[in-house]
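Every protein chain except one is present and positioned as in the full complex.
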Amino acid sequence: MADTPMVVIRNLSKVYRQGDLDVVALNRISLQIDSGEFLALMGPSGSGKSTLLHIIAGVDRPTGGECRVQGIEVTRLNESALADWRNQNVGFVFQSFNLIPVLTAYENVELPLLLTGLNRRRRRQQVNRALELVGLADRSRHLPRQLSGGQEQRVAIARALVTDPALIVADEPTGNLDSRSAHEALGILQSLSRQSGKTVILVTHDPKAAAFGTRTIHLEKGELT
Amino acid sequence: MTLPLTYHVRNVFVRWRATLATVAGVALVVAVYVLVQSLAVGLEKSSRNTGDPRNVMIVRKGSTAESSSQVTREQLRLFKYWPQIARDEQDRPLASADVLVMLTRPRRGSEAEAHVLIRGVGAAGRALRPQVALVAGRWFVPGQREVVVSRRLAARIAAFDIGNTFKAAGRELAVVGWLEGQGSAFDSEVWMDGDEARRIFDREFYSSVLVRMRDERSAAAFLRRLEADKRLPLRGLRETDYYGAQTMTAVPIRILGGFLATAMSIGAVFAAMNTMYASVGARTREIGTLRVLGYRRRTILVSFLVEGGLLALLGGVLGCLLALPLHGYSTGTISLETFTETVFEFRLAPWLLAKGLAFSLLVGVAGSLLPALRAARLPVIAALQSV
Partner (left out) sequence: MSTGTFVLKNALRNKRRAGLCILSVAVSLFLFVTLLVALREITIPPEDVGAASRIIVRNKISLGTLLPARQRAVLERLPGVAAVTPFTWYGGKFRDEDATLFGQFAVDPLKLPVLLPEARVPPEQWAAFFKDRRACLVGKIVADQYHFQLGDRLPFTGTIWPCDLELRVAGIYEGTLDDRNVFFHHDYLNEAVGELNQVGTWWVKARSLDQMAEVVAEINHAFANTAAEVRAETERAFQMSMISMWGNIRILVRSICSVVVFTLVLVSASTMNMAVRERFRELAVLKALGFRRRQLFAFILAESFGLALAGALVGVGGAWFFYSHVSIARLTQGIFITFEVTPRILGQAWLIAVGLGIGASIAPAVAVARMSVVEGLKTLD
């Protein structure tokens, strides 16, 4: 859709030290993701797909190479700057939802907004819009344990998009869901990419889930195939 | 940039089973601290309650307590008619020459003993101390072997009920009334006629003399004149100042309170630390999530400190509530000034409760500092992988 690519990755490497052994998670990967793309990242477990996602989302650091998101070299930001950057630019959806158990659905979604300077009224508007978008406006006062797995994941998606980030990353978001709930969740991510122009990166090992994306790439032993 | 308070409050309560012991521990620590200090406060308050600013007490130079002082009859005669001393309707000086005697008595219902302070009061003694009131029976008749005892002392000492008699210096003394001193030092005394007391206990001298001053200016003049008079090796001081300085008995209690608070708070800090470490351990993923959402390390640090503080504060409130029923409960021990039984109350002053709460907060923050640092230092990625 837009001219500038969302993510540009060059020669990205990640090597873990495990005891005396070096484990190569990513091996000099180069990749470009355009704005508005819904990219499915597939591969068996241990292929490095989650590592790649974490680096793009700014929660992990590579051992070599470059990773620019919207033209910003993420790998060079310091801890605090990275935290702010994540808050403003990335929405994160996890396999196990990671909602805060003591907070209601509404409060969970509101959490990222507390870091912005928005006043209470503006925050309420945005939270309600996000919850409506995932179809859970009527569940806003429920605690996570009072929700079904599918509902929990939709709250998590609402939390990811409430700050209106350009990039949404999802790490096996359907791994803990039944097929109907999975379908719903993926549908929401798809519409975000199609209608709101968000860039969505989906890590999955399920081909059915990958089929929702506009492009699928495969990773194996740290390399693109 | 902090997390909402509800987040912390709910986190404290959601893990209530794990935190219960810690809260209870802090509660007991605070309760003990507050109670011991309230004793010291009660003791000091009973001293401060005593004394009238218009009164001046005269004791021998060098003596630290009224009970160990001597004033001779000749000395009394020398200053009794000084013009600065107020007069009553019959134009007699408002002065009370008292004699104080320590008497060993068995305690009520036990073989233990106590020293009781007997005050033989002069003619104006009662008029000079209006806070002392008769609450039962009648006043003693001068010249009779009769005593009026403090009601609160009567609760602690054998044979102090109205109608009882007890032996002192070979004579029988009859209890004819109970007095109350509005929480003053007089609540620890037995009163009788001064001359009769001197006869029974074979005292040539008075112990002290209490005089009422005409006004503020004459008080200053009187004290100056007494100090300057070479014939009188006496010291005058305002009654309020005399009692205000009688706080020695509270010192060991304060020390005990301090020692217990220090030692117990170490235990309580360990408990809080342990609870908070467990909390950090169980919420590793939650911390990671918050970090991913853009929360900084500092926020996480503060968050756990707040939580530990809240936890301990809860214990502090509980501890104060536990201690509260003892407010006003009266107890007694030997005074380190007069060496006689002194009756006083637990006094849980509001500032003392506030101190107890501050103390609990300190325990909580100290205990959660290390766990909070650990939480803040968790790498985001490790936090996310811990399932």
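Read from first to last, the chains carry the letters A and B; within each, the first residue is number 1.
Everything below uses one rule, namely that contacts are C-beta pairs under 8 Å (C-beta built on N, C-alpha and C of every residue); 3 or more make two chains touch, one makes a residue touch a chain.
Keep in mind that what you see is a predicted model, and the values were worked out from it rather than measured.
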Legend entry - Neighbouring displayed chains - absent chain, whole complex: B
Inset, instruction - Have a look at B:39, B:209, B:293 or B:352 and name the one touching the chain we're not showing. - result: B:39
Inset, instruction - Touching the absent chain in the whole complex: find that residue among B:5, B:133, B:169 or B:321. - result: B:169
Inset, instruction - Provide the residue numbers of chain B that touch the chain removed from this figure. - result: 15, 18, 20-22, 24-25, 28-29, 31-32, 35-36, 39, 60, 62-65, 67-68, 70, 101-104, 107, 111-115, 156, 168-170, 201-202, 233, 248, 252-253, 256, 260, 263-264, 266-268, 270-271, 273-275, 277-278, 281-282, 331-334, 339, 341
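Basically, only the chains that are shown with their structure count from here on.
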Inset, instruction - Could you put a whole-Å number on the gap between the CA centroids of chain A and chain B? - result: 64
Legend entry - Complex contact set, residues of chain A against chain B: 54, 57, 59-60, 79-80, 83-88, 92, 94, 96, 98, 100-103, 107, 111-112, 114-115, 159
Inset, instruction - Spell out the residues on chain B that touch chain A in their complex, using ranges where they run on. - result: 1, 3-4, 6-7, 10-11, 14, 285-286, 288-297, 380-381, 384, 387
